[in-house]
Structure formats: structure tokens, C-alpha cells
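Notes follow the structure.
Coming up: chain A.
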Amino acid sequence: MILLFIVFCPLLAAMLILAGAPARKTALWASGLTLLATIVAFVELEGDGFSFVTSLPISAEWRLNFTLGLDGLSLVMVLLTAIVTLAAVWFTGKISRHEHAFYACLLLIAAGAMGAFASLDLFFFYAFHELALIPTFLLIGIWGSGNRSAAAWKITIYLATGSFILLLGLIMLYRSVPEAARSFDLRLLQNAADTGQIPADAQRHIYLLLLLGFGILISLFPFHTWAPQAYASAPAPAAMLHAGVLKKFGLYGLLRIALPMLPEGTRHWAWLLIILLLGNIIYVGLVTIAQKRLDWMLGYSSVMHMGYIFLGIASGNILGTNGAAILIFAHGLSIALLFAIAGEVRERTGSLLLQDLGGLAKVMPMAGLAFGLGAFASIGLPGFANFSAEVMVFFGAFHNGADMKGFHIYQVATLLALWGVVISAVYMLRAYRATFMGSMPEQWATLSDLRARLRLPIGMLIAALLWIGFFPQTFVRVLTPAFRTYFSVK
Partner candidate 1 sequence: MSSLLPWSVLLLPLISAAGIVLITRRWPAISAFVSVGSAVIGFACSCAIFVSPPAATAEFTWIDLRPLLYVPLGLILDDLSKMMLLLVTGVGALIHIYSLGYMRDDAGKSRYFASLSLFMFSMLGIVLANNFVMMFIFWELVGLSSYLLIGHWFERDSAAEAAKKAFLTNRIGDFGFMLGILMIWASTGSVLFQEVASQMGRITAHPGYLSVAALLIFCGAVGKSAQFPLHVWLPDAMEGPTPISALIHAATMVAAGVYMLVRVAFLVQASPQALTVIAWIGTITAVMAGLIATQQNDIKRILAYSTLSQLGYMVMAVGLASGEAAMFHLFTHAFFKALLFLGAGAIIVMLHHEQNIWKMGGLARKLRVTFFTFLIGTLALIGCPPFSGFFSKDAILALAFEKNTAIFALALFTAFLTAFYMLRLVLVVFFGKPRSENAEHGKEAPFVMTGPLLVLAVPAFLAGFGFFARTFLHVPHAEGAGHLVPILATGAMLVGVALAVLLYRKRESDPIDFAIFRRRFYLDEFYAWLIGITQELLAKIAAFFDRWIIDAGGVGGASGATWGVGSLLRFLQVGNLQAYAFLFGLGIVGLIYFTVFG
Partner candidate 2 sequence: MANLGDYLLVSGLLFTIGFAGVMLRRNIIIIFMSLELMLNAANLSLVAFSRYRVGTDGFPNYNAQVFVFFIITVAAAEVAVGLAIIVALYRARQTTHVEDISSLKF
């Protein structure tokens, strides 16, 4: 029951808003209630297997049911969505035109993400994600800034291509299981995979398609160029939701479907994943350093951090995947905070060109503090969730094949990924220094700080980051049962 509420509350609210309900109030209430429900679900979560399973049969012949369920992994994702949605709605400023449509789009994206994460059925998993694509297009195209229509088209077509490749992979997956065991239900598919019913050859092909499809959605190198442009042109709440939540759909898919069900495929394509993720970390990291605008820098930095999550996924052990899952959560929150503050700055200064800004912390102390906390969180400062997760990722990846005779592929990959920590500190601190520290150009002397009410969403985001930063075991405790089953099978 609670899951139906969590998934359909944003959907219902979106429809109510479109029908004429007061936009901001409804949106705030809906996201607030959803967050509350998610926290209740977190407390009530059962240790093993899936909790709160609700199932509505759709088609017996195709073995298609509308099934929702949560385990540790999906709970973390749902929690992330709930928090970022509330923050995104709260951070929405004055919308000059079509205010109702704006809030409705935000809530539809949230509903799509929630549904996708909570779905136990392959069909609805895909369908809910597609639900979220069109509102993204509208948000960027109508309420964006800069070259918004080009950015909107680019992201939509690019991601649709990725979704298409993904669909091919999922269909192949469905059909690769022998007739008798075939089902859209993830649990049954997992059973079939565990008992070795998916042939090794098929696994390799399917995994490649899934990697490509999900990869495009996650901005895996070299399919990442849609991200910076889209995030720079998007209105801040849309950027928060997309970079914070929607991008993570692909990672969730890899962790839920590709990794557990296609072990042979994972093993076979591990080298490719490692090369591409290093491209994300080192290459995109360097590109980020060269950026001269704050929004482009944040967009590229979000692409770069995907590399760490990929490293956790590639590590092939429970330590790395735990780290990956927690890093998804951490990164989503920190990037949401950063985009939110950047959006506020852009509203006031009209430009995010780093050389035009400077010393803003003097006139906008709250923004300076919030951005500083977000910046340090994202570069992996201990105390924040990102560091706890990165520790697990690095340890997990380094562990793979480690012996004392020298460095092998995973150790080299970890080494290069660690250097990424230095790279991210370089660009983030440079940007922070250029924006908030140093001497302030005359024209910004009269800027106003963030409105006082925004202290609440900022506090919420920071509190969540600090909570997992100080007590990562909270998440490790719920994630381990979810991962342990398929790691023990291997």
C-alpha cells in the first residue's frame, strides 16, 4: 500500500495541478508527504528480499503484472528521489508563464523515477522511465535559458536513442530465457539467471546492449556530450531532478538487471567498462577544468563523478557495489544542491561566466556556505556521504585481483580514479574561489542573499549528506542483503 502511495502521489498531484489546484502548495505537500512515506518505508523495511510487494495482474498470457516492491537498493534510490524532489520543488522561484505546467512536469519526472525504481516488472521499469523523458524536454525547452531549444532537442533525441538501444537489450533479455521460465517479473528473471538458464553467448550480447543503452542514459564516456549543454540550459529545479535522480536510473538498471543477471557478460566486458569509466574520470575531468562557466562546469563534473559509480559497479564485489549505491545517493544530493545555488546565482547576476563573478560570499553568505558545503561534499571530503561511498568504491575496486606482485588492471584503474579526486578538487575549488571568494566587481554589491525559507531544503540536503557521511553503516546495513544473494551465487 505504502508503495502505491509513494509512486502515485506525485502523479496524482501533477494531474491535480494541471486541473487547476494551487501549483506550488500542492507540489510542496505532495513531495513532502512522499518523503514522509519513504522514511516510514525505510524504517519498516524487512531484511531479506523485497518488502511492500504489491502486484496487479495485467496479462496472464505475457506474464505481465504491475508489481511494485522495495529492497535495500531501490529504497536508497526512492529516498534519493523523494529528497531531491522536495528540494527541487522548494527551490523553484517565480515562474512567469505556465506555472502549473512547470510544477506538473517536475512531479511527473518524480513519478516516473519513483515508478521505475520501485518496479519489479521489466515492462513497467522501462515504461516509467519513458514517462519522465517528455517532461524533461518540456522543462528545458520552455523554461530554460540560453540555447534552450537546441539543448532540449539534443537531450531528448539522444536519450531516446539510448532508451531504444536499452529496449532492444531488454527484449533480448526477455527472450533469452527459455519459454517456460520467461517472465517480465524481475524476481523470476533473477531466478532463471541464477539457475544458469541464460546462455553465456546471449549474456555477452545482451550485456553490451544494456551497457550501451544504460550508458547513454548515464552519460558514460563517450556518450556524454548531451549532459553539460542540457544542464546549463535547464532551469535549476529541472537540472536538480535530472542530474540528481533521472541519470541514476541507468545506474540502478545496471545494478538491478545487468550485474546480477548477466555475470558472464559482466566478466567479458569488464575491460571495456574500465576503459570507458576512466575516460569519464580523467578525460572528462580535464574537460571540466577547462570550463569557463559555472553551469557547464557543474554539468561536466556530474558526468565525471559517474565514473566513480561505474568503478564501483565494475569492481565485482560487495564492497564496490555498496559504494556505488551509496555514491548514487550522495552524488544526487550534492549535485542537486550545487545546481540549486548556481541557479540562484544566475537569477541574480544573469551570467555564470566565472570571470564576471567574484567575492559573492560577502553579499550572499548563505549561498556561499551552501555552495561551499556542496562543493566539498562532491569532491569527497570526509564527513559527507560522498567520501564514505568513495572509500568503499576504491577499496572494492582495488581488491579485485590484488596481489603483492604488482599492479594489475583494477589497481591501475583505482590509481587513475584516485587521481580524479585531485582533478575534482582543482576544478571545484577554482570555481568556488572565482565565484564566491576574492575581490568583488562593483556591480554585484547590491545582490540579495537567498530567501530565508530556503534554509530548510538546504538544511535537508546537507543533513542527509552528513548523516550518511557519519553513519554509512545505516545504508550498508540495508544494501548488503540486496547484494549478498547474487554475490554468493557467483
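Rule of thumb we're sticking to: a contact is a pair of C-beta atoms (placed from the backbone, for glycine too) under 8 Å apart; a residue touches a chain by one contact, two chains touch by 3 or more; residues count from 1.
Regarding candidate selection, all candidates are chains of the complex that A comes from, given by their letters.
These numbers were taken from a predicted model, which means no experiment stands behind them.
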Worksheet item: Quick one: in this complex, who touches chain A among 1 or 2?
Response: 1
Item to complete: State the interface residues of chain A toward candidate 1 in the complex, per the touch definition above.
Response: 154, 157-158, 222, 225-226, 283-284, 286-291, 317-319, 322, 359, 361-362, 376, 381-383, 387-388, 391-392, 394-396, 398-399, 402, 404-406, 414-415, 418-419, 421-422, 425-426, 429-430, 433, 436-440, 471-473, 476, 480
